[in-house]
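Supplied in C-alpha cells, the structure appears directly below.
Shown here: the complex without one of its protein chains, the others still in place.
Let's turn to subunit A:
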Amino acid sequence: MADYLSQIIFWLGITLITLGVIGAMRRIRLWRQGQSSTVHWKGLLQIPKRYLVDLHHVVARDKYISNTHVATAGGFVLTSVLVIIVYLFGIKGAVLNWLMLFSSALMLVGAVFVFKRRINPPANLSKGKWSRLPYSLLIYSTTFLLLALPATGLLPDYTGSYLMIALLSVGVFWGFSEMYFGITWGGPMKHAFAGALHLGLHRRQERFGGGRSTGLKALDLDKDSLGVEKPEDFKWNQLLSFDACVECGRCEKACPAFAAGQPLNPKKLIQDMVVGMAGGDTAKFAGSPYPGVTGTYKGGAIIPIVDTLVPANTIWSCTTCRACVEECPMMIEHVDAIVDMRRHQTLEKGNTPGKSAELLENLKTTDNPNGYAPDSRMDWAADQNLKVFGEDTQQADVLLWMGDAAFDLRNQRTLRATVALLRAASVDFAVIGNQECDVGDAARRLGDEATFQRLTKDNIATLSKYQFKHIVTTDPHVFHSLKNEYPDFGGHYSVYHHTQFLAELVQQSKLKLNSTSLGDVTYHDPCYLGRYNGEFDAPRYLLESMGISVKEMERSQRRSRCCGGGGGAPITDIPGEQRIPDMRIADAKEINAGTVAVACPQCNAMFEGVVAPRPDIKDVAELMLDATVFEEAH
C-alpha cells in the first residue's frame, strides 16, 4: 500500500523534475539572448556562502522574514534532497525518515509564517501568483511531514485509508508542480533557481564578502549601437539578475521617486524587464504600478523598451540614489539597468528630457553645466589667494577639487569654509583653477557617456601634469567619479571627501574645535558619500567633535532618503505628486531638527529650495568653521 504511494511519488517526481530541467534549459536560453559578459564560474561555488552571508545580511534587516526564509528555504532544500534520495533512488533508512520529519516540520513552521504575513500583506508585496505560494509551501511541507510520520513509526501506516492516500497524492502533485516544475517555468519559486545562479554569476563579484562596487561600467563608444534599446542588449548576467527578483518590494519602499509619485517603481521596472526578456505583456504583474501610469504594455527580446514596454519618464525619474540596490536582497542592480537604457536614449536617440540637452551642450562648449565662461571658474576665489597648479606651483600635498560649486553662490560658502579650515590646519594645498572641468557625473548619469569620457580624459590629462598626494573635494559626486570611475580611464588617485580629510585633521589635533550650541542638529547622508562609498562616520565624528549629538532621522545612513538632486533628476524634472527634497525636509522636521547638516552641494541646493519655515541647511565645513579655534597669528 505504502508502495503504491511510493510509486506515485516516484513517477510524479521523475516527470516533474524532467519538465523542470526542460524549463531550466529554456530559461537559460532566454538569458543567453543577452550580450556576452565575463562568466565568473568560481562564483558558483560560493553560492551557499553568499546566500547565508551576503543575501541574509540584507534580508536580516527584516528579522521576521529572514527567520521565516531560513526555515522555509532550509526545510525545502533538505526535504527535496531527501525526497530524491528516498523516493527516486529508493534508499531507505530510519535516519533518513527522521531527517525528513525534521526538515518538513521546519519548512512547515516557515510556511506558516509566510502564510501569516500574507494575510494582510503590505502594499509593496505582489499578489497574483505570489498569493498562491504560501499554500504551495504549506501543502508541500505538510505532505512530506505526513509521509514521514508513519515512516518513523510515530503514526500507524495509512494502509487502508484511501482518502489519506488520495489526499497525499494530490499534495505531492501540487507540491512537486510548484516547487520542481514552476521553479523554472516562471512560477514564484523561479527566484530560487535564478537567484542562486545570479548570486554565483553576479556581474559585480566585488559586492560579496562585504565589498563594494558602485562605479558605472564604462561603455565602449566604438560599438555599433550604444546602450540598451531592447532587452537582448543587456548583458546575459543582467537578464539573469532580473529573473532573480522575488517581488518583495523592498526597493519600492525605499525609492524616493516612487514615494514622490513620479512614474517609477524599481520593482515593476525589473518585472517589466522580465516581460521584455521572455516576451508577453505586463497584464499579469500584481504589484504596485508606476505611479500615474495605467494600462498594459507589451514587450519582447527584440522590441525597443522605452515607450513600448516602459514609459520614457520612468527611466528619467531615477535619482540614481541606489536605495533600491541597497535594499534588494537579491542584489539586483537597478541603477545599471536604468543608466544602460538612458545611454541609448541619449547617445542614439538624442532624447534626454527637460533641460538636459542644454546642460549636455554646455558641458561640451564650456566644461560646466550652466554655460559659464570656463575662465571664470576661479572668480569665486578672487579674494582667497589660492595657490594654483601650473601658475604658482607644480606640487602640493593636496589638490582641492572645486567642482561646479565654484559657480554657485551658496556652495562657494562651503568652499570658502573648507579653504579656511585647510589653512587653519596648515595644509599645503593648491587648486587647478580654470583648468578644471566638470567631473562628468551628471553627463554620465544622464547617459551621455561620450561627454563623460571626454571630460574624464581632459581632467586626467590636466592632473597628470602636477604632483600631489591626495585630492580633496566637497562634492560627493566628484568624490565618487574620481575615486571609482576615473580608474577605468587610467586616473588613479587618493581621493578624500572633505569630511574625511577634515576628520583626520581633527583626529591628529591639527584642527581644534570648540563646542557649539546649535540646538537640534540632524545629518543627512548624501547618497554618493554614504551608500556609494560607505562613508557614514566621518561627518558624524566631526559633528560630535563640535559637541553636537546628532539626532538621526528615521531614514539615515544606508537607508538615507535621497535629496532628489542626483542622476540629473533636477534637470529632467519629471513631474510627480510631491518633490523629493520636501519629503526629506519633512523627515527632518519630524524629529524637530533646527539644522540639517549636509555634506554635498547638491543636497544643499535641493534643501535650500524647500520653502520656509524649514530647518537651516549648513554644510559640515561651514559648521566647523564657526567652531574652529584659530591660533593667534605669530
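The rule is simple: a residue touches a chain if its C-beta (ideal position, glycine included) is under 8 Å from a C-beta of that chain, and two chains touch if they have at least 3 such contacts; residues count from 1.
Rule of thumb we're sticking to: contacts and distances are computed from a predicted model.
Set against the options "Succinate dehydrogenase / fumarate reductase cytochrome b subunit", "Phosphonate C-P lyase system protein PhnK", "Electron transfer flavoprotein subunit beta" or "ABC-type quaternary amine transporter", the UniProt name belonging to the omitted chain is "Electron transfer flavoprotein subunit beta". Residue A:374 is the one among A:150, A:215, A:280 or A:374 that touches the chain missing from this view.
Among A:347, A:610 or A:627, only A:347 touches the chain that is left out of the view. Within the whole complex, the absent chain has one touching residue among A:132, A:207, A:364 or A:512, and that is A:364. By the touch criterion stated above, the residues of subunit A touching the omitted chain are 221, 225-226, 346-352, 356-357, 360-361, 364-367, 371-374, 376, 448, 450.
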